[in-house]
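Only one protein chain is missing; all other protein chains are in place.
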Amino acid sequence: MKGTQESGQDILTVKDLRVNFYTFAGQVKALDGVNLSVKRGEVLGLVGESGSGKSVTALSIEGLLPQNAEVVGGQIILGGKDLLAEKRGEIRTARLREMAMVFQDPLTYLNPVLTVGSQILEILETDRRVFTPVVVAARLEDLEKAGRKGSLTEEQAREKGRLEAIPPQHALGKREFSRLAKAYSVAILGKVRLPEPERMFKMYPFELSGGMRQRTMIAMALVRRPALLIADEITTALDVTVQAQILKLLTELKTQIDTSILLITHDLAVVAEVCDRVAVMYAGNIVEVAEVNELFKNPLHPYTQGLLAAIPRPDAVRGELSSIKGSVPNLIYPPSGCRFHPRCPSAFEKCPLSKPPLVEARPGHFVECFLYGG
Amino acid sequence: MSEIVPPAEARRSADLRFALHLFRENPLVLAGLVLSVGSIAVALLSPFLVDPTSWQITHPILKNCWNNPLFGWGNANIQACPSPYALGTDSFGRNLLQMIVLAIPVDLQIALEVVLSAVTIGIVFGATASYAGGIADEVILRVTDIFLAVPGILLAIVFMVVFGRTIPVLTGAVVLIWWPTYVRLVRSQVLSEKEKPYVESLRSIGAGRLRLLFRHIVPNSIYPLLVQATLDIGSVILTVSALTFIGLSPSPLLPELGNLASLGSQYFFTAPWLIIFPGLTILLISLGFNLLGDGLRDILDPRLRR
Partner (left out) sequence: MKLYEYAIRRILLMGLVLFGLSLLMFYLTRGFLPPSFALAPYITPRMNEAEKLALAQSIGVATQSCPSFTAFSSFQPSCLVPVWAQYTGWLSNVLKGNWGLTLLPGIAGSQTTLSVFFSRFPFTAQLAVMGAILTIAIGIPLGIVSATHNNKLPDHISRIISLGGYSIPQFWFGYVLLIIFVLYVRIGGLGLLPGSGPLATNCAICFANPGSVRAVTGAPIFDGIVSGNLHYAWDSFVAMILPAVTLSITSIGALTRIVRSSMLEVLRQDYILLARSKGLQERVVIYRHALRNALLPAVTVAGLLTAFLFGGVVVIEIVFDLPGVGYTSLQAVNVFDINFIELYVLVTALIIVVTNLAVDIIYAKLDPRIRY
């Protein structure tokens, strides 16, 4: 279910997002003016170390920050509306129809006492009016397929006629909707390549393997056809082989339902595999954004350079493993100016003074670093 | 330039701020501290405040009188005492306030004895059950099942019917009610501690099982026991006073809060203070220890330290 957006444009725009956490140790300035945008139909990777603020960004977009967090500035524009200025009810609708988030560890994110199928079904049943067209279309498609194989029974033909005659904006009656929604949910379970979807519908999360549970979570996102899909470290808890399958599934589905993906990960290999563009995040800032190949070929920001240099290469015969010296900063008392400067091999006098602005150092390649101007 | 505050100092001030935060969120914990420590103080000071033998002397003429200049009970049947008593007199003509002051240490002492005994029994049997496992564990568990199947008061009543109505029997009866809870608590604590990695590493370097149990596992399981014990002091006083209230006390003269209240049960319309004040004292003491126990649980619960 899409909001209003123009094609070729940005689905999501985050402008200067600032988020603070209030803890007993002090005020954690977690996000320090995050800027990013996701274009329609693309996969944007968001990379960074643990604690760099990737998940906080995702939760801010969804409006699901914990109670001790506060958004102190910025805008999050999705479907033409600033989510930070909306009321609770509007945000909930946005979560239902325009964006979907898939989380890291499917075991703790699925309700253990409800069946997998009911956890998908409840999404559809939240708003019958909105989802009627989808479930009806799915049913009509089934009937079409049945019609092509053999002829329809009288009952099926009548049903087909009735469903085709439903006006837009109409909500199906509860019982009929439940029936069609259940069939649709089972179909979705099939679309994410779960075996025996009918049986899977009635199973409980603890009966499934990690990969299957992750597919279920993806199914929950799929079922509402969001404009934006946020995937937060979805492969981190999985085996490498399963990882590959999930990523493949994701890219296929992206084209099928015409969604855009914000893929959060700390794994550069995943980024190289799947993403169109990449944003690198450090200590609450986006320090570099570029197309994938461009980033790997020409990393501009010293942090990105350090990250890429740190990847061990099987063909390097000698030499130490290189690493970035120092450690992640304490965000209660963050470094002044550019937050990376204490660890930066190329730091100079300008760096501690103020935060560098985002400049387009090469076409389509943006950096926040005084080395490139600003 | 970069990070300014050294980490150790930051952590200490974080702890302090957390503790202050708890007190701010929960001013009641402070009230609990005041009430419980206050009652212990009264108990310790009571021999100096009131003559310890005064409960044995009755003054029939002064029965059930009230003469507090500050307020009355609006009931025409109240006799006036010749001299002002802060809380009136009881059915034996004794000064109710003095009796209450004498009763507080009696109750607290019984409660302390009960809780300490129950904790000890709990540690011995609970640790054995969980550590030895197998048949010993099953047997101990079934025995606790048996005791937990009966409401506490009934168990105590049966015990006192058989063995008499003295204070030691009363204490023993209440211990009977409480020990299964502690056995189960200790058992579950030890069971979860046993699985922790440090136990395995200690075993691998040859630590003996008994030494491991009492020098490592038990001390680490102490916090929930401490919380439960504090909470239980309040509950024990409630049970003891209920038992004496229904008549299971050695003597009607005994200065004990429930016993004092039972004297007033026949007169509660005409002399309500006989029940109100002893009962209020019980309420305040048990409230104090319950609040304190809750506060302890909040402070000691590692998961809330975020």
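Letters A and B mark the chains as written, and numbering starts fresh at 1 in each.
By definition in this document, a contact is a pair of C-beta atoms (placed from the backbone, for glycine too) under 8 Å apart; a residue touches a chain by one contact, two chains touch by 3 or more.
These numbers were taken from a predicted model, which means no experiment stands behind them.
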item	value
Full-complex contact with the absent chain, from A:Asn35, A:Thr126 or A:Thr251	A:Thr126
Of A:Ala69, A:Leu84, A:Met200 or A:Met220, the one touching the omitted chain in the full complex	A:Met220
Absent-chain contact - pick from A:Leu84, A:Met101 or A:Leu307	A:Met101
Option touching the unshown chain, where B:Gln56, B:Ser201, B:Ser251 or B:Ser265 are the choices	B:Ser265
Chain not shown: contacting residue from B:Ala207, B:Ala242 or B:Leu300	B:Ala242
Hidden partner chain, residues of subunit B it touches	25, 28, 75, 142-143, 145-146, 148-155, 157-163, 234, 238, 241-242, 245-248, 258, 261, 265, 268-269, 272, 275-276, 278-280, 282-283, 286-287, 290-291, 294
Interface with the unshown chain - residue positions in subunit A	62, 64, 92-97, 100-101, 103, 105, 108-114, 122-123, 126, 204, 206, 217, 220, 224
